[in-house]
Structures are given as structure tokens and as C-alpha cells.
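Input: a single structure, listed below in C-alpha cells.
With one protein chain held back, the other chains of the complex are shown just where they sit.
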Amino acid sequence: MEYIIITIGFALTIFGLYGILSQKNMIKIIIGFSLFTTGINIVMVAIGFIRGGTAPILDEAGKEIGKYVDPLPQALVLTSIVIGLGVTALMLAYVMKLYQDKKSLNINDYKDLKW
Amino acid sequence: MEGILEITGGVFMVLGAVSLLVASIGLYRMPDFYNRIQIGTKASTFGASLSIVGVALIFPGWIPKLLAMLLFILFTNPISSHIVGRTAYFTNVPLSKRTKVDRLKEMSPGHLKKVKTKD
Amino acid sequence: MGKKTMIALITLALAFVIYPLYQSYNGSETLKDVGQYYIDNGVEETGAQNLVTSVVVTYRGLDTLGEVTILFLAASVISFFLSFSKNDRIKSRSIRSVTEILTTSTQVLVPMIFMFGVYIFVNGHLTPGGGFQGGAVIASGIILMFLSNPRFKLSHKVIQFVESTSGIVFVLIGAAGALMMDGDFLSNKIPGFGFGEVGSIISAGAIPVIYTFLGLKVGAELSNVLGVFVESQSEK
Partner (left out) sequence: MLIVLASVLGIASMVGAYFAIHSKSLTVAIIATGVVSLISSILFLLLAAPDVAMTEASIGSALTSAIFFLTLNKIRQTNG
């Protein structure tokens, strides 16, 4: 099962990079970033997985099984998701401001640094 | 005695699953958006409630939490689909051709108001 | 020319980079050293049942502090970017009338949602959940308020007060651990906060207190981001 899930994670990562590179619409590019983050998070949690382990909560139900997955990647991914929301919101705010200037969502219209 | 409770709970959960299956078949068969959202909401709320009742019969210790879950589902599911359906109506999602009665249209041409906010 | 070939090449390069990672991944049966240490000693050292919480708040507390700072920076940059002067605002904004069903149910549901968020972050050391999740739940309650009442405005003073107070308290509790018990910064061994019995609500030292303030801070920041986005709708 964990092989399938880590495959999904890597596939989402590659999909996300492909989306970032191939799309012209800026909102589509941000969607690509979002997919990329999701894929990376899945991979990180899958690396900490132990076959037959339960969630790292040591109450009675967990102690019966006695085998836990690694809590460290989970804690890191927890913060990574929240930061992902902040970064997405920041990029969307930029897009809103850029659209007010040029009335275009196409990334190729923004050539201010290029001459 | 415990066996009877477990069997009854299992029957309830299977009934819930059947209801959810009916909901998904109805989603495929219904002619337009409004019928689909109606069958989706009604049958899936019923199915989820039946499943929760089944779980409550099997694990009686979880009843307070399950009651809270049931309350949340019964509250939020119909209201959210009500809002979605209403928004769809006002953004001109087409009705099915077999529609006979359209009460919302009869009710008010001024229902869709343009409100001006004051600063 | 090869724009498409370039894209294909870069994607293939990423695939080549991650292929060895995928190849070397074997669903392992045993934990690595650090994870095993947390499993073995986590409950005695921190008193929290949920080891993810003890890693987030205590073992990696400094990371969490930095993370909250990043979130705060993101929120402030967003409000800086989307703020607008009062002169160039267009006052009319078309709003579809809201039904009575939504208004009434919001009045019932929003307190329940807030209570659920508080429940999540107060029980963070016992059950799955914690400050980040509770804050997100509170922010989704704020979305419901925005949707049900188009004229609802988030009070910036309240947000500011909650956000800054909880941030200061978070750092002060961390410093108290370092100063009074000559322990580490952001450790949960603080006089006055006993470890209690593992598995009860009042246990695990300072973890519930820190997580409560963290939840309030994250909830305030996310609500602020949403509020700024909603407010910017009426700008032109």
C-alpha cells in the first residue's frame, strides 16, 4: 500500500512541475504549485510510515498494537501545509494586484524586466 | 445479547450503504441539476444518519460524539445544498424540460435584489 | 523551437532526480533512531499522549515559532498589498439577498464551530488535532459569517489584540521555561504546570497552554487573510 501511495506522491509532484512550466494562466501556475506541495507532503509522510504501525498516539488503543509510525515527518508536514496556505494566499494577492494593472492573466504579458 | 446489538448495527450500516448507493445511481439518472442536488442531499443525509446509528449500536460508548456528528450532518447538509441550489437558480442554470411548476419564479421578480452597501 | 521539448526535458530531469529516491524506498519495518527515541521517551519527557503534539510544541518548538512568524509575515504582506485608500473605492456592490434559513442557521452553527475549534486545540495533547487545525476550523467559521452576512466586517482591533497577545504569551512561556528551570527555550517544564496524570486534560505541563495560544494566533492570522481577501472584493 505504501508503495502505491508514494507513487501517487511522486506523480503529483511531476504533474505539478509540468503544470507550472506549461501553463500560461497565472492562476493555473499557482494551482500547479499547490499540486506540487501536496505531492511532496504525501512523499514525506510516506517515508515515515512503518508497516503495521498505528498513529503515534499512546493511549490504550495504540498500546494494544504497540507499533507506531514516525512522528517527526508528520509534525514537519503539519507546519508545511499551513505555510503552503500562506504562500498560496500571497501569490494570489500578487495576481490580483497584477491583474488590476494590466488586465491580463497571461504570464507572457509581464515583460517589464525584459528589453 | 451483545450479538443481537451488533447484528442490528450491521443491518443499519448496510441500509445506510444501500441508501448512499441509491444516491449515487440517482446522481447519474436524474435529468437536471436541481433533481441531482435534491437526491444527493436527501439520500446521502439519510445514509450517513443510518450508518451513524449503526455505529452507535455497535459501540455504545461513543454515543455522545456520534450524537454531535449526527447533529452537525443534519444541520449542515440540507442548508448547504439549499444555498447551492438557490445560487444555481439565480445564476441561470437551466431547468429540465419536464419542469411543470417553478414557485421561485412566481414568487418574486424582485427577489434578486441589487443591494447598495453604504460606506 | 523547443519550448515544449524544454518543458519535457525539465520534467524528465525531475523524474530522473526522484527515481533513485523511489528505488531506494522500501517500506521499512523498524523506526529510525530519532523516531524510536520519541516513541520510547516522549511520554515520560513531555507527558503528552499525542507524540505529534509533543514534537511540534516541545522538541521542535523553535521550528514552530519560526513557522508562526512566517505565517504572520505572509498575513501582514497580504494585508499591505491588498489595502486600498478610501478615495478610490466604489461604493455600490451588488449582493444577492441572503435567505432567512442561512442567517438563522449561521447563528446556531457559528458558536458550535468555534466551540469545536476550541475543543480541537484544547485536546491537542490527547487526541489528533491541535493549534493549527483548531485555528483553521475557527477561520472556516469566519468564512461562514462572511457568506451569511455580506456586510459583516472583521474588527481589526480584535484580531490585532488576539494575535499579538497570544504571540507574546507564547514567547513568554517559552522564555519562562528557560529562565526559571534552567531548562531549554520552549520546554514544557515550568513551575506551576504539573505533568499530572497522562491522559487527562490537565497534564503535559505547558503544552495545552502553548497550543491554545498557538491556536488563537493561527486562527486570528488565517481569519485576517480571509477578511482582507473578502474586503478587497468591494474595491475597484
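Going in written order, the chains are labelled A, B and C, and every chain counts its residues from 1.
The rule is short, and it goes like this: a contact is a pair of C-beta atoms (placed from the backbone, for glycine too) under 8 Å apart; a residue touches a chain by one contact, two chains touch by 3 or more.
All values reported here derive from a predicted model rather than from experimental measurement.
Undergrad: Over the full complex, note down every shown chain the hidden chain is touching.
TA: Touch partners of the hidden chain, whole complex considered, are A, C.
Undergrad: From the list C:38, C:59, C:72 or C:132, which touches the chain that is not on show?
TA: C:132
Undergrad: Against the chain that's been left off, what residues of subunit C make contact? List them.
TA: Answer for subunit C: residues 50, 52-53, 120, 128-130, 132-133, 136-137, 139-140, 143, 222, 225-226, 229-230, 232-233, 236 touch the chain left out.
Undergrad: Taking the full complex into account, what residues of subunit A touch the chain not shown?
TA: 1-2, 4-5, 7-8, 11-12, 15-16, 18-19, 22-23, 25, 27-28, 30-32, 34-35, 38, 41-42, 45-46, 49, 53-55, 57, 69, 74, 77-78, 81-82, 84-85, 88-89, 92, 95-96, 99-100, 103, 105
As a convention for this text, only the chains that are shown with their structure count from here on.
Undergrad: Given the two chain pairs B-C and A-C, which is bridged by the higher number of C-beta pairs in contact?
TA: Answer by contact count: A-C.
Undergrad: Just curious, how far off is subunit C from subunit B if you go by their C-alpha centres, in Å?
TA: 31
Undergrad: Could you state the distance in Å from the CA-based centre of subunit A to that of subunit C?
TA: 16
Undergrad: Where in subunit C do residues touch two or more of the other chains?
TA: none
Undergrad: For subunit C, which residues count as touching subunit B in their complex?
TA: Subunit C residues touching subunit B: 89, 91-97, 99, 101-102, 105, 108-109, 112, 150-151, 234.
Undergrad: Which positions of subunit B touch subunit C when the two form their complex?
TA: 72, 75-76, 79, 82-83, 86-87, 90, 111-119
Undergrad: Applying the document's contact rule, which stretches of subunit A touch subunit C when the two form their complex?
TA: Contact set of subunit A toward subunit C: 2-3, 6-7, 10, 13-14, 17-18, 21-22, 46-52, 55-59, 68-72, 74-76, 78-79, 81-83, 85-87, 89-90, 92-94, 96-97.
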